[in-house]
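I have a structure I would like to understand better, so I am pasting it below and will then ask my questions one at a time.
Complex shown without one protein chain; remaining protein chains in place.
== chain A ==
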Amino acid sequence: MSTVIFRAIAPYLTALMVLFSVFVLLRGHNNPGGGFIGGLIAASAFAIYGIAYGVPPVRRALRFHPMGIAGFGLVVATLAGVPSLIGGKPFLTALWAYPKIFGMEVAISTATFFDIGVYLVVLGTITSVALSLEERER
């Protein structure tokens, strides 16, 4: 699979796909997309990089074990439900805030953080499975 063309394109493809996955994640609330699909895109990006360059570079680039990323995502998603609990509402009720950043109104919600958690769990789990399969230690 490590043809010259593939190896030359893979880094750009990966970067583009990761960027796109974040875009998909963030637009999810109003347009097609969301954490699950975004996570799948990011996971395939890393899988492609792994096929082109082998698994160790991917692991180095990720810095953390993919399962650790997934675990972090689960924690983020859980914590996203806590603020509403403090406010006396049921667990995971979405809370919204509209701060002005550089003069532009940005809608921030606990649901966004929940979706980020979903994104990280899917990314981490699929990537760790894919990478383990790519590693051919027998």
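We take it that a residue touches a chain if its C-beta (ideal position, glycine included) is under 8 Å from a C-beta of that chain, and two chains touch if they have at least 3 such contacts; residues count from 1.
As a working rule, contacts and distances are computed from a predicted model.
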Q | Choices "Inner-membrane translocator", "Multisubunit sodium/proton antiporter, MrpA subunit", "Pyruvate dehydrogenase E1 component subunit alpha" or "Long-chain fatty acid transport protein" - which one is the UniProt name of the chain not shown | A | "Multisubunit sodium/proton antiporter, MrpA subunit"
Q) Please identify, in ascending order, the residues of chain A that touch the omitted chain? A) 28-37, 40-41, 43-44, 47, 51, 67, 70-71, 73-74, 77-78, 81, 91-92, 94, 96, 107, 109, 111, 114-115, 117-118, 121-122, 124-126, 128-130, 132-134, 136, 138
